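Shown next, in structure tokens, is the structure this report addresses.
Here the complex is missing one protein chain, while the rest keep their positions.
Moving on to chain A:
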Amino acid sequence: MSTPTRLVASSTVPPPRPLAAGQPTPRRRTPRRNGRGAIVKNLVALAVAVVAVFPILYVISASLHPHGTLVGSNSLFSQVDLANYIRLFNSPTQPYGAWFVNSLYIGIVSSAGTVLLGALAAYAFSRMRFTGRRVGLVSILLVQMFPQLLGVVAIFLMLMTLGDVFPAIGLDTHAGLILIYLGGAMGVNTYLIYGFFNTVPASIDEAAKLDGASHARIFFTIILPLSAPILAVVALLSFIGTSSEFVIASVVLTDPPKQTLAVGLFQFVSQETSANWSVFAAGAVLAAVPVVALFFALQKYIVGGLTAGAVK
């Protein structure tokens, strides 16, 4: 991964078992007891939920507040107005629309590439036996311990040199950034897919092979469709990872219309601190909506993959 994944930030996760491992096991429940203890517990749980949700409510409220400052945003939901969302797309110095499109584009291309590269490698590791297989698996885990952002200086200088020869992938290009991100494709992602492939019965491949299917056909028409859930999870993890990556993106992309949301919004906040707070809030809400929606849509798989990876 180009950025340490916050969802599956593990390098020592054993190969995941089927997603079913994350589902609750049936068990008997002790009868409900109502007493002082239960009330306290309910209150604590409620308090945690309030703390968890509050900043998100706050940013939504701020985004709807017509008087753009940070102070003004403190009275929650006192006024509701969509003007900030319109202003967001009409600022020539902060091309939010371009940032949004750039982030989507970079995120989608990188995650598609990551899934493809990861799945190809995982297929080899899962279905073939060759010398160096164990070493390969272990080194994938090891490389993973060193996130790409550690080499940000080298990446910057490398793209600078590369850009002299191939301007299309030099500094300030999306293609260059995507290539860098793909350098992290072999890693936890490969490992997650590998674990899932192991759960697809090898007898299916055998049957197909007997029928004369080539290894490529088995991979593309049998294994990949059967592994759709884990591919979706890896795609989402890598999409979130790359579209919110800041360090490398901020160094590679310097021209405002080429920047991503993470880089653009950070500079927006650090330059205009509190004056245009509600415009920033609107931008933050819009940027978060697709990610949160995807997260909850795929939550079952994510949590399944997460715990399946962890629980032995």
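Quick notes on this structure:
The rule is short, and it goes like this: a residue touches a chain if its C-beta (ideal position, glycine included) is under 8 Å from a C-beta of that chain, and two chains touch if they have at least 3 such contacts; residues count from 1.
Heads up, the rule we're going with is that contacts and distances are computed from a predicted model.
Hidden from the displayed complex is a chain whose UniProt protein name, among "DsrE family protein", "CidA/LrgA family protein", "Sulfurtransferase complex subunit TusD" or "Maltose/maltodextrin transport system permease protein", is "Maltose/maltodextrin transport system permease protein". Touching the chain that is not shown, out of A:Leu88, A:Ile106 or A:Ile180: A:Ile180 (per the contact rule at the top).
The residue touching the chain not shown here, chosen from A:Leu171, A:Leu231, A:Leu253 or A:Val279, is A:Leu231.
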